[in-house]
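Structure, as structure tokens:
As you look at this complex, bear in mind that one protein chain is not there, while each of the others sits in place.
Think of it as A, B, C and D in the order they're written, each chain with its own count starting at 1.
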Amino acid sequence: MVNPLYLIIISLMAGFVLPLLDRVNRKLSLATFIGVLLANTVITGFWMHGFIQADLGTLSFSTAGFTAPLSINFQLGILEAFVLLAINLIGLLTGIYLLKKFNESPLAGMILFIMVVMGANGLILTRDLFNAFVFMEILSISTIAIITLKRTNESLSSGFKYMLASGIASIFFLLGVVFIYFFSGSLNLDFININFTDYRLIAVYMVAIALLIELKMFPVNGWALDVYESTDAGVATIISVINSTAIAFMFYKIMPLLPSNFLYIFGIIGALTYLMSNLMGLKQENARRLLGYSSIGQMGLLLASIIFTAGLEPVLRIMIVGGFFLNHLIAKTGLFWISGLIKKEKLKDWRVIRSNKSLMIMFGIFIFALSGFPPFAGFWAKWEFVKSLLAGQNILIIALILLGSLFEVIYMFRWFIQTVKGEYKEDELSIMPSGKVILTTLLGTLGFGLGILIMKNYYGFNFLFTLPILSLLFIYLIDFLPAKIKGIMSLGGLAYYGYYLYTLVQFENPIQILFGVIFLVGSGVNLISTLNRSEISKGFYGLLMMMIFSFGSLLIARSYLEFFLSWELMTIASFLLILRGKNAQKASLMYMIFSIAGAYLMMVGFGFAPELIGSSALITGLTYVQLPLISIILLALGFMIKSGVLGVHVWLPEAHAEAEADVSSFISAILLKAGIWGFLLVAISVVWNAPQFDVYYWMGWLGVFTALVGAFLASFQEDAKRLLAYSSMSQVGYIIAAISMLSHLGWVSAFYLSLNHMMFKSALFIAIAGVYYRTHTRNMYEMGGLIKKMPLSFISVLISIIAVSGVPPLSGFGSKWLMYSSFIERGWYLQAAVLFFASAVSFLYLYRLIHTIFLGQAKYEHKDVKEAPVWFIIPQYIFIGAIMVLSTFPNLLIKPLSAMASQYFNSNIVIDGYNVYSSYGHWNGNLIMLVTMGVFIVPLFFLILFIGKITKVKQFNIVYAAERPESPQTTHVAHNMYAHYRKALGGWGKPRIWDFWHGSAEWAHTMGDFFRRIYSGNGQTYLLHIILFFVVVFFLGV
Amino acid sequence: MIETLILGFILLLIGLYAMLSQKNIIKIILGFSIADTGVHIIIVSLGYLKGRRAPILDSAVDIANSVKEVVDPIPSALVLTAIVIGLATTALMLVFAAELHKRKASFSIDDYKELKW
Amino acid sequence: MKEKDIKIIEKEMKLANEGLPEMERDLFADDRPSRIEPLNKYLEQFLNWARARSLWILAYGTGCGAIELRPLMTARFDAFRYGIAGRPTPRQANVFIIGGYASLKTIKRIVRSYEQMQGPKYVIALGSCTINGGMYYDSYNTINRIDYYIPVDIYVTGCMPRPESLIAGFNGLKKKIQAGQCDGMNKYADNFDWYKANQKQIIKDWNMPDYNW
Amino acid sequence: MKEKIDRLRKMVNVLQVVEKHPDLYFITLEGNQLVMALGYLKNTLNFKHLAFMQAVDYLEDNKFMLTYMVYNYELKANLGVNVFIDREESSMFSIHRLWEHAWQYQRELYEMFGIDFPGSPRVDEPFIMESWEEMPPMRRDFDTLAYSQKTYFPRPGRETNDPKEQMKKAKYPNYPDSPKIRRDDE
Partner (left out) sequence: MDIFIKIIYAAISILVATLYGLILIGIVHKIYARVHRRIGPPVWQPILDIIQTHGRKVATSHGIMFFLGPVFRMAGGMGTYLFMPVIFGSVVFSNYSMAGDLLLVMYFIFFGQLGMALGAGEGGHPYSPLGIARGLSQMSTFELPFSLAVISIAIQYQTLNITTIVAAQQGGMLNWTLFTNPLAVIAAMISLLGMNMHSPFSLVLAPQEIPIGPPIEMNGSFLGILQTNRALFASAKLVLFMNLFFGGATNLPIMMLKTFSIYMFSVFIGAAFPRFRPEQSFRFFLRIPTLIGILSVIVIAYL
């Protein structure tokens, strides 16, 4: 084991030698510079290796030949080794990154850089407080000096502000150290063994506050933002990563000295910093400053996690703190580096990144990592952190952190979307130096690999759960192939996967098979429609398969974490799929924000849930646990956000409308069912372990009103896909209400409707996709009369809308019959009436859909429109065929569904031949079909007999008050078709929920803008903040 | 030595007040210097024991009894380092001030607010 | 006959619709009206009996005679007792009352409405103007003889004829229908080209298909 | 009324004043002063309402006479403003900016007499004479009978009687002199 002193010695020696070498040759000095950093990294690497290989415990190294209290000593444990390795590695990489810069600028830069690294190393290693002070000063002075590497007005003035702040901090630190010495008689952390109570508190308090200032806690961080904004990218990396890490570690070292009430306050300050800096970040337009806000936020999170994980077992603590630390380290370093490459200040100018594919992917990876998505380390850390906080009942902290995290996601993804999708001109192309790009890519890969490592080794996820990620990677590798080949491969893979999953779950629970059919068979048939893609469609199939495999994993998840992991992977995949749409910026952002909010609710909900017993799938496991009420509510809310329940539905129409034509059907028909699946899981846990308060009664109402409002909103749409989206919302409302009934018949109808909805909504969306493919418009009033051009699509839409509307004899009636029977049986009378109203309103939009597109007047510009491509027709007719079969023989479906539901409730429907009896009524689907055919044929025959000579006329041969129609546009009644209804609804027709969310967004931004005004840019104001902070926190603590 | 301790604190407060109230960068640096000095005085006075010698082990001090005769040596050692560091900090500040003045010909801290919010 | 010849004949059976712009030709039907023969004597008699008792007027007042139509439905004259009812669309009506003078502008609408009615259909021409121009015989704008443009079954003279004479006209029409003599639809089909030529002679801006189905 | 016309006289050259009735005057103006006079009548003299516009064809003088009938709600009196315009180059200023509804009259005059009103909206759109190709039919040199006979297939055997003689003969054979049928030109 190398003595840690060498780290310091090498650096110091380099500091002296470098000027000499530089005289000889700049190359030589650069080589030495890199050599030193490399040596540091190698040494720390060896330590880490050593600690992992053999459990050496904690090593102590003394200096000057004396042992501890008499001399300064260094302590080296696995923790120190880990942190040292991390920062030295980043130091090395950043050094390489800055190489060109150093080559051009004076030698001082290199020396200062080495000093920074040395200071950080020393700070981490030392156990002596005064020595820590010295290292801290070395660190900050050299950091400030290195800021001047870029000599602009901004960087100089920000450096001066930094100077002032760190000067005050060092005064506090020094005073604190001296007082500690005065009270305890020792400067060595290992030998300070008194309690700092009453007046002696001030000593440790001063040290801690100095560290908090250096850690840039809210609100004493204005100077740091200026520094981040103005310095060179590499330097910002150093400040954000190396500097902060070392100081955070120092804080960790003095933590045992601090009394617990102060620790709690510091923890809150950390969480608050996270929240506030992210809130203020919302308003940022400057990329660097945004990264600064994010960095500060992450530091707050790190501080909070260090403090609040104090009681946990070490491995878990490393998982959490280390997870946050590494996540921040890698993501922030990467982002700062990219900012150095881009050289653009404004967020929206980052579009140039699209000229470099790999850099863009890395950008995405860093953003996802920073937002805490799997498989990156931040995800695991956040999950465990929330869980541990819940165990400690720290609800306030969870709220602060999750809210902050939500804000972070908002601005990060807004940035991401702007970058990936914004207007982009080719001439903005800038050439990126390939070396730096490779470096960044390396970093991104490192972060990704780390996440996978944690996933595989710590949690031991099996192949099935990593499959979504692997499939994404695999298909990315073969992305050069034509879309059709990839599509067929995906189909094949999906078929095998489905079969494999079937063998896995076939004996477990039939409900899994039902949802397996919805998720996988539905996806498979929908996938046929994507075969129409003629171009390469880069990235499409990877994301699609990722989403589909995540659906599969949701089914077989055995623990909360497995479920949540799959859920988040599904969110990523679906978000990126939606983002592929042409104008999907706003839609995908909304989807992301709502999904994340839902995911956080679920996270907390799962945190409250008791541990599962055994290792069966959740659907079985959850049956036996008693979920607390709060958990039920949070989980249900989380799932309902995903299925677009009233109040949180605003993302749904946007996402459906703006996604690519063949993606919308996946989202509507299948993705929404994932929410239903989760909702069902929660409901299953309630069946035998009901909470005191009947929360499902109110969820039932929510579902019912979702159905009604969705139907109304759908009726007032001009955009075909938005109409269908709102229709989906309405149908999901039915399903939610039916599940909420917690009765046998209710669940049978929910299952029935879920399957049915998957089929008819897929068919409808694919049909509309076909129409869009031919007409290039989604506005229904721009179409019309397409029945003559696209008869096959018309028939499938016709059958689908009959199925949606619930008109007998098609299968939709079955679901309606089951639904109303169950509602009346359950005693939910008024709910049933509202649903009946909703289903009557649904006729409005269904008629509007079919009429304005297929009937009425054909437009001139659609004269040469052909039938939709065969790839769109095939899946439609597969679904239509299934609908017809299930309509004629409904018992094929009712029987197994009844069996599924009777696992949980006593069955109260009787199936006798083709008759289905409930306690209220009866229904014979087969006979209905026959009678309907009979009564249809009789008048048809009659008509053919009597009609006389028929002339087939054209669209303008209409009675037009003795005139002739002017043009198809003026003759087609389509635009604002239900204006009178809207008028009748009056104030009820206003988009209040939409207004509410817009208002909330506006409010958050205003708040962010309000708070960031404290950063006036004046160094003295920042000083004042520091003094006030010092006083206020002290009195809060006392 | 309580008087010097109070003096140190007074100096510290004067320094902080100067830093907060003066607009001139040079004066702010002076304030910092004063505060720093105050801290140094505090350190020294904390280590000082009345009636004892300086902690220099030469012929004047009985080595066997030195613990009872000299003041605590550590604060003195500390203060030496602290002074050095304070000096370095002050020097760097002055360099910054000079650089800033070179660019904007102003010492008022209010003129350096380009970056905010 | 060869298949080719049949095609040519079929093509000749179509109307040219030359009045329409190229873009709109696809939007209008181009079939020629053709003769319809009765199926069966007794069936036709039965149907004529019913037709005579269910006369549906196209509610379209072309001239001053439209005023005289209104009292027909009132309690005093009560035409409904004969099964005479108004119908708002020519698709469903079977009696067309030309209510007085037909001008250059209205003849176009009359022709269009008449052609849109589904046969068997009957025309009652009301007032002297429809017979010979009446008091407007020398006007630059009044059609003198309506039967040069559409076939007329019954004329009701007078300027204006009162509702009583209208009812008398209806009775005459009923008799004629029951006797199977109202064959205006076939007459129009048989002499289609002649009628069309007459119509086109005065309607110079012919912007509709040759036969308004 | 007289007072109003006197006030008008100060503005424009009034060629002729005819009192038909205490509430109905006709004045004749020069064509180029018409719009100014009408504006004055409307805005200052309170003749707010344009009742109608018409034209008379004086074939013999080779002139059209345009009559603008305006109405004063306070006096409850009509004033007809006559203007003579040339028959060959028949054109007049449009007054649709004074009275918006005048465009309809002007359109009709354009169609029936061929009097042009440059700037009047939709003035050359057919009003009732869709697809009319002859000269404007209200001009007196247009022979409507000949046109009708040429175009509308007159039914042979039609007899035309002078209404006056017919009335005497058919309705009052016993009283050849009474009652007297009043004709406008008597």
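Annotations for the structure displayed:
Quick note on the criterion: a contact is a pair of C-beta atoms (placed from the backbone, for glycine too) under 8 Å apart; a residue touches a chain by one contact, two chains touch by 3 or more.
Predicted, not measured: the structure shown is a model, and the values here were computed from it.
When the full complex is examined, the chain removed from view is found to touch A, C. Set against the missing chain, the residues A:Gly806, A:Pro875 or A:Gly1017 yield one that touches it, A:Gly806.
Across A:Gln857, A:Thr888 or A:Asn908, the single residue that touches the chain missing here is A:Gln857.
Considering A:Ile194, A:Val315, A:Leu830 or A:Val1031, the position touching the chain not shown turns out to be A:Leu830 (whole complex). In the complete assembly, the contact with the undisplayed chain comes from A:Val931, out of A:Ile52, A:Ile194, A:Val931 or A:Leu1036. On the side of chain C, touch with the chain left out of the figure occurs at residues 36, 46-47, 50-51, 53-54, 56, 75, 78, 80-83, 88-89, 91-92, 94, 118-120, 185, 213. Annotation for chain A: contacts to the undisplayed chain at residues 785, 787-788, 798, 802, 805-808, 813, 816-817, 820-821, 824, 827, 829-830, 832-833, 836-837, 840-841, 843-844, 847-848, 850-851, 855-857, 919-924, 927-928, 931-932, 934-936, 938-940, 942-943, 946-953, 955-960, 971-974, 977-978, 980-981, 983-985.
Criterion: only the chains that are shown with their structure count from here on.
Chain pairs A-C and C-D differ in how many C-beta pairs are in contact, and the one with more is C-D. Inter-chain spacing, taken between the CA centroids of chain B and chain D, is 109 Å. In chain B, there is no position where the chain touches two or more neighbouring chains simultaneously. For chain A, the set of residues that touch two or more other chains is empty. Two chains count as a pair here when they touch; such pairs are A-B, A-C, C-D.
Across the interface of their complex, chain C is touched by residues 860, 863, 948-949, 951-957, 959, 962-964, 968 of chain A.
Of all the residues in chain C, the ones that touch chain A in their complex are 23-24, 26-29, 31, 34, 36, 60, 89-91, 109-110, 112-113, 116, 207-209, 212-213. Across the interface of their complex, chain D is touched by residues 103-105, 108, 131-133, 137-145, 148, 198, 201-205 of chain C.
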